[in-house]
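Our next item is subunit A:
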Amino acid sequence: MTFPVAVLELYPLFRWLSGVLESFGFSANTVLIISYAVLGVIMFSALSIIALFLVWWERKIAAHMQQRFGPMRHGWHGWYQTIMDAIKLLQKEDVRVASRDKIVYFWAPVICFVAAYLAYIVMPWGKNLIVADFNIGILYIMAVTTFTVIALLMAGWGSNNKYALLGGMRSAAQVVSYEIPMVASILTVILFVGSMSMVDIVTSQSGWIFNWFIFKLPFGPIAFVTYLIAATAEANRTPFDIPEAEQELVAGFNIEYSGMKFAMFFLAEFINMFTVSALAATLFLGGWNGWSFIPSWAWFLMKTFGVVFLMMLIRWTYPRLRVDQLMEFAWKFLVPVTFANLILAAVIKYAGWHW
Partner candidate 1 sequence: MGLIKKLPVYTEKMPGGGIVMTSLEAALHNAQAKSLWYLLFGTACCAIELMCTGASRYDFDRLGMIFRATPRQADLIIAAGTITKKMAPRLRLLYDQMAEPRYVIAMGGCTIKGGPFYYDSYSVEKGIDHIIPVDVYIPGCPPRPESLLEGCITLQEKIKKQSLLDWQEKD
Partner candidate 2 sequence: MDKDQLSAYLTDKSEGKLTLLEVGRHDPIFKVEASQLIEVCTWLRDDEQLKFDFLCNLSGVDTGEQFEVVYQLASTSKSLRVDIKVILPYDGAEIESVQKVWAAANWHEREMWELYGINVKNHGKLEFLLLPEDWDEGFPMRKDWDAPDFIRMPEF
């Protein structure tokens, strides 16, 4: 019986599940499909919970940075505040603008939401805890996360609102520009690992802490910082949150979306943030590697949340860049730096000046 890779860690669960299913007389293929479906549901729930938690966390961190308390009245320090928000958004009327582009308007949040989750197929959550270990894992992530920009563009166009359109256009320009430094800084990692599989990337960083790519001097830290900057832009967060710049574009691309459709954009934004942080943890901070007295998935989550926390601190500290400065920064600073770094890394790699 071949199971999904992740099953090695969740073995007892799937053993039991396949036993139950086989006793009903399903064929092995059906059992496999159902197992994947169950895995998908588990992943989806876990991510949704993480996204809701991140919203709460963001609000608490913002509040404490601003000498407030944030949500306090609903549960311990307002822990179920965002659950209440989600239930409320479910009940809200789904406003459909009369002048919308019907198909585009409808599919934009769906694509945004789905694309946000797709990346987790190849995300190594822990030792042997991955849905599928593609040999092009990182390339796949880069490809599917870019779907978000299509969704935002669709939302901007479909709403038939000038603010939304401006937001969509800004986001397209921004994400396309920042994709390049992001990929270039990821390439330095791939260059050393020699494989695009996420599992290979993590295992190559095992051993002691200085095997982590962030400690590969001199190019590692540079790649990490440039990656983090590009990732912040990719996840549309301050100081690069110009697509939904509240003070200029009211709410940017999601200005005409209400209720659940807005919630989908909202959750997708936080999942994207988690994705880029998880990638940062996997590529530069050794993934799930760590002392074995803590389970590997806990290491992964700890590192990811660390990066998320850093991004939140940045968000609540800095003002927002202007759209042309944002592009200038990408093309005139980040792209040259990341490519120079890539060349440096290549030279070091082939000269063998590394450990």
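One rule holds for everything that comes next: contacts are C-beta pairs under 8 Å (C-beta built on N, C-alpha and C of every residue); 3 or more make two chains touch, one makes a residue touch a chain; residues count from 1.
The candidate set was assembled so that all candidates are chains of the complex that A comes from, given by their letters.
Here the structure is a predicted model, which means the values were calculated and not measured.
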| item | value |
| --- | --- |
| Interface partner of subunit A in the complex, by touch - 1 or 2 | 1 |
| Candidate 1-facing residues of subunit A, complex | 59, 63, 66-74, 78, 81, 83-85, 87-88, 90-95, 246, 250-251, 254-259, 262 |
